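The complex is shown incomplete by one protein chain, all other protein chains being positioned as in the whole.
So that you can tell them apart, the chains are marked A, B and C in the order they are listed, and the count of residues begins at 1 in each.
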Amino acid sequence: MEDTGTRVKLEEVSSSGGQITVMRFTGDITSTSEVAILGTYQGISPDTTKRILLDFSKVEYINSSGIALIIQLMYAAGKNSQAIQTFGLSPHFQKVFTMVGITKYTSLHADEASACAAFGD
Amino acid sequence: MEDTGTRVKLEEVSSSGGQITVMRFTGDITSTSEVAILGTYQGISPDTTKRILLDFSKVEYINSSGIALIIQLMYAAGKNSQAIQTFGLSPHFQKVFTMVGITKYTSLHADEASACAAFGD
Amino acid sequence: MSSNIELRLPSRLGYEKVAMSTAASVAKIMGFASERVEDLKTAVAEACINAMEHGNKLDESLTVGVILSMDSDGLEVKVLDAGSGPGTSVHAPNIDRKIHGEEPSRGMGMFLIQSLVDKAEWVSSPPSGSYVRLVILVDKVKD
Partner (left out) sequence: MSSNIELRLPSRLGYEKVAMSTAASVAKIMGFASERVEDLKTAVAEACINAMEHGNKLDESLTVGVILSMDSDGLEVKVLDAGSGPGTSVHAPNIDRKIHGEEPSRGMGMFLIQSLVDKAEWVSSPPSGSYVRLVILVDKVKD
């Protein structure tokens, strides 16, 4: 009956600059999230998807192994020339992401609209 | 630096049926709340105040010793011919208040407006 | 047993909130619905307060133990103290007498414990101490 596993919902939103694929995370992001996160990412076509938005607004707990998975996702996205924007992190996890330096490779936005706008036209 | 003590704010609101004195509780309601709750109650004049509204909407934790203080308040109010209405309890504490039978002597309302209306005209 | 989670608290009123948080966290990991978690929190709080107050007579050097055991049926919580247990059995509060000042306003803890969990049992075993054992059961409806 444990229900803290990671779930990832994929959603397509259109913006002035083109399609954005949103990965909406729910549950915890930990070492057990590998299949949910990287598996779901691998199902996204690198040829047609160039903009990926990470939605953490429904995530309560992220540990360092979970952050490592996000880094692996960003490594793969970099190889596929995909841009990544991020929103919905609590102030605490914004601080944690900043501490480990991820902010060098993705911006942390306050809400979905500003995150979408940040992809540019 | 402990700051879980009970605070009680008194407020006067007027309704069609006359003045209502609201006791707004903040913090925990436990055995340490005696002075805050009964002391504050004793500062209310029993001659001019006949309607008392208990606001629990900012209370997170109530234990059985805290409920005992509420019962003592209701005992005193009964002797002073004061009517008591209650609102702002979480569904869990509505259940707990119902279990111990307090609902025989005060009604638990969903919000302040319906609690005020329940005093009648 | 090592698959148990154990918590030890000094007998200081207020620290029951730590036991509430610990028990709530275990119940959430097990997937209990939030209303069940609230029931457990109140029952654990009352059990700890009784252990501190009546069992350990508020002697802060005496410890209250909380042992949480999970299995597929549910969650068992034992709250242990160094006393000899309640002599009395559980009785429902008489609200009429309380409201009219004819009986003490207190005396609702054991009743709440028994009303809020699926099983509650008080075991006295001096000199080693006493405990109350609480169980909340996994909802079997889906079977």
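The working rule: a residue touches a chain if its C-beta (ideal position, glycine included) is under 8 Å from a C-beta of that chain, and two chains touch if they have at least 3 such contacts.
These figures come from a predicted structure and were not determined experimentally.
**Student:** Among C:Asn50, C:Thr63, C:Ser105 or C:Ser130, which residue is in touch with the absent chain?
**Tutor:** C:Thr63
**Student:** On chain A, where is the contact patch with the chain that was removed from view?
**Tutor:** 2, 4, 30-32, 61, 63-65, 67-69, 71-72, 74-75, 78, 90-92, 96, 99-102, 104-105
**Student:** Touching the missing chain, which residues of chain C?
**Tutor:** Missing-chain contacts on chain C: residues 2-10, 14-15, 17-18, 20-22, 24-26, 28-29, 60-63.
Operating definition for what follows: only the chains that are shown with their structure count from here on.
**Student:** Farthest chain from chain C, going by the mean of C-alpha atoms per chain?
**Tutor:** A
**Student:** So what's the Cα centroid distance for chain A and chain C, whole Å?
**Tutor:** Distance between chain centres: 42 Å.
**Student:** Based only on mean CA positions, could you tell me how far chain A sits from chain B in angstrom?
**Tutor:** The answer is 47 Å.
**Student:** List the centre-to-centre spacing of chain B and chain C in whole Å, with centres computed as mean CA coordinates.
**Tutor:** Measuring from centre to centre gives 26 Å for this pair.
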